[in-house]
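The other protein chains are all here in position, but one chain of the complex has been omitted.
Order of writing sets the chain letters: A and B. Residues in each chain are counted from 1.
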Amino acid sequence: MGPADRDWRSLVPQEVNRMPEDDIGRKRAVRSRLPLVLSILFFVALGVVIYLSVDESVPVAAGRSFRYKTDGFLPAAFVQKVISAGVEGPAKNVRAIKADLETDNQVLAADVRRRADGTLEIVLRERVAVAKIASAPPTGLMVVRLVSPDGQTFAGTGYSEQTIRSLPEIQDFRSTGSGDQLAIEGIEVVGPFLLAARTSYERFYLQWASVSLRDCFGAQEDAPGSNLNVTVRTAAQPTDRPPLVGIIFSTANWRKELALLPRIRIDEYLRMPNATAQAYVLKLSIQNRTISPPVPEPRLVPAPLR
Amino acid sequence: MERPPSILLVGLGGAGCSIVARLAARLPPEIGVALIDTDTRSFQQLPGATVVQIGRAQTRGMGTGGEAALGSASAEADEAALRRIFTGVPIVVMVTGLGGGTGSGGAAVVAGYAAEVGATVLTFATMPFSHEGERRQRQANEATGVLGLKCHGLVVVHNDLLLQQVATDAPLSESFAAADAWVGGALRALAGAFIPGALVAADPAALRSIMANPGSPTLFAFGVGTGEGAAMKAARAANECPLAHGPSSVTKVASLFVHVTGGPTLTTTAAFEAVAAVRTRFGGETSTIVCARVNPDLGDRIEVSVLGASLPVPKSPAKAKKGAKAGDPSQPMFEFATEEAMRRGLFGGTPMTFIDGQDIDVPTYIRKAVRLPASP
Partner (left out) sequence: MTPKLLPSLIAVIDIGTHKTVSLVGQMINGKARMLGFSERRTDGVVKGTVIDLERLHHCVHEVVNDVERSSGRSIEHVYLSLSGPAAEGERIKGIHAIPAHDGKVTAKDVTDAIASAKRLEPPAGRATLLYMRQPTTIDGRAVANPVGMAGKRLEVHFWRVTMEEGNMRMRVGMVNGMSIKVRDFILASHAAACATASDSDKQGVLVVDMGAGTTDWILYYKEHILCAGSIPVGGEHMTNDLSVALRISRETAEDLKIRFGSALHREADANQTIWKDGDRGLGDQQFNRGTITQVLSLRYQETFEYVKKDIMQHLEQLFPGHAVKLDQYFLPAGIILTGGSANLADAAEAVHAIMQLPTRIGVPTFENDSLRKPEYAGIVGLMTAAITDSPPPVRRQRGFLASLKDLFRF
């Protein structure tokens, strides 16, 4: 052992990579590492964001399998068709598929995700159909299109025959445009009306065969005499009394009238001895073509013969 | 031998013997006097007194030459003789000068014997002047540690501090004589308490009760006043006495013994006033024993001497550990470092630093024996 060993540096090899012992040491250690930790967190967060956005734009190979769910009626084949029919090549990515799906009016919103193993997960939300209309395209036969409460019409792919038959038909309407762009005058009244009926008074709604907009003045809903003329199916009614063939709701008051409807004992009235007409129509408000507003006073009147 | 005295004043070693010898003439017969030394020449100061020569074999009738080991060996050699003089004596007041051989080495041994035969031992030990050198200082310091354990009460008198009490113009060579005289005066005042015929009597047993346990630190203060309001002046002087002062020394004790003595002008009222003044300074909450006596020789001079002790505390080594429970109020930091602290102040408890044989932590003005102007 030589004198060089007596130098303090060789006597004390300074080992300082130790965990700080007292709380001052811990405070200092935390403070010194804080910037590093924050920057790491920042980069991690950045990475996650990039990953997510990159994920969306990565191209999907054709023929890739997918998992599919919907809250409506569209079949998986529809989705497959859309995927296959979409733009080929590198542009076919998650965003493109979603856009393609949403072009169909029946689709309210499409949620397309790529799962970790590469399969797509597709969840669709469809428009609700409250009515149907007969639409005549410029060329070809009449087609039936379904109507949603907000006025959008769509093909009704995947709907069964029976379902379509049970929907009431909107008749005598004035419209502009065609196909997806068809705009029905007065739909802003009928749509909500049918939706409310279907949601809260389904028993009655299911009996309705059609709603005529002949006397509906659409935007001027409280114009005197503006009404919704509902035709009621007779098939399910009892035969030992005259049938109810129609209900007239006023466009101004239909909510109150719908609320009133369950309270009216139609069957009882129709069995009264003085019910002698062939068929009756229920007018829920007295409407005068010259005076407004309508007066809520339901009356059963004999149906006009046609 | 006649009935042993109620108080025995013992001088140990050269310095102790000379103090006691000087005092002896003025003491009443009730107080016994004895001299103990290795050096027979000490005994010549008081012919006819009770003497015990110790360590005949070790020192052959001469001094120990400053060797503490020799001093303790000498004391142990004559154990029987020492025990004999202490037997039957209720209170032994031992006076010794530490630093030399007989005092430093023998004091603890002698005190031990006295305590073993049933006496209450109160020791006055003087510490050497700073200018006497390092070796004596160290020896004296070590001796106080052991001595404190053996005595019931130990009063350490620093010659350095006494110097401040002496006249300014006294040459330094007289410092030894001056210190002795001062201690003598203090002792006389204390011993005089037990002479019968006092104005307010005190019982030697009462003194014993205060200092019941060995190792208990002792407070001693002494003050003199003359003329108008002498009693209060004396009390104030006692309050300011350097022995009871120092930045960190003990100032409040539980038990006090106050002896007021004066000339014919001393009244009981004045005496009690003085006692009250002393109590405000030094405590005495548990018990205060008062003795007042008239000594016609004193004229209009009044002397107040105070002896105090608190409850004993567990003895810990001289070095004060900073981590000790300093906040415990029932156990004040009494240690023999306290005496040291009085001189070395803040540095009491740290190792002494010596340059040129002087402990430089002791204030310069003390070591250079410079007398300071009195406080206004």
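The working rule: a contact is a pair of C-beta atoms (placed from the backbone, for glycine too) under 8 Å apart; a residue touches a chain by one contact, two chains touch by 3 or more.
This structure is a prediction, so every number in the text was calculated from the model and none was measured.
Colleague: When the whole complex is taken into account, which chains on show are touched by the absent chain?
Modeller: The chain that is not shown is in contact with A, B.
Colleague: Hey, which of A:Ser32, A:Thr139, A:Gln162 or A:Thr176 is the one touching the hidden chain?
Modeller: A:Ser32
Colleague: Can you list, in ascending order, the chain B residues touching the missing chain?
Modeller: 240, 245-247, 322-323, 342-347, 350, 353, 355, 360-361, 363-366, 368, 370, 372-376
Colleague: Name, in rising order, the residues on chain A that touch the hidden chain in the full complex.
Modeller: The list for chain A reads 2-4, 6-8, 11-12, 14-22, 24-25, 27-29, 31-33, 36-37, 40.
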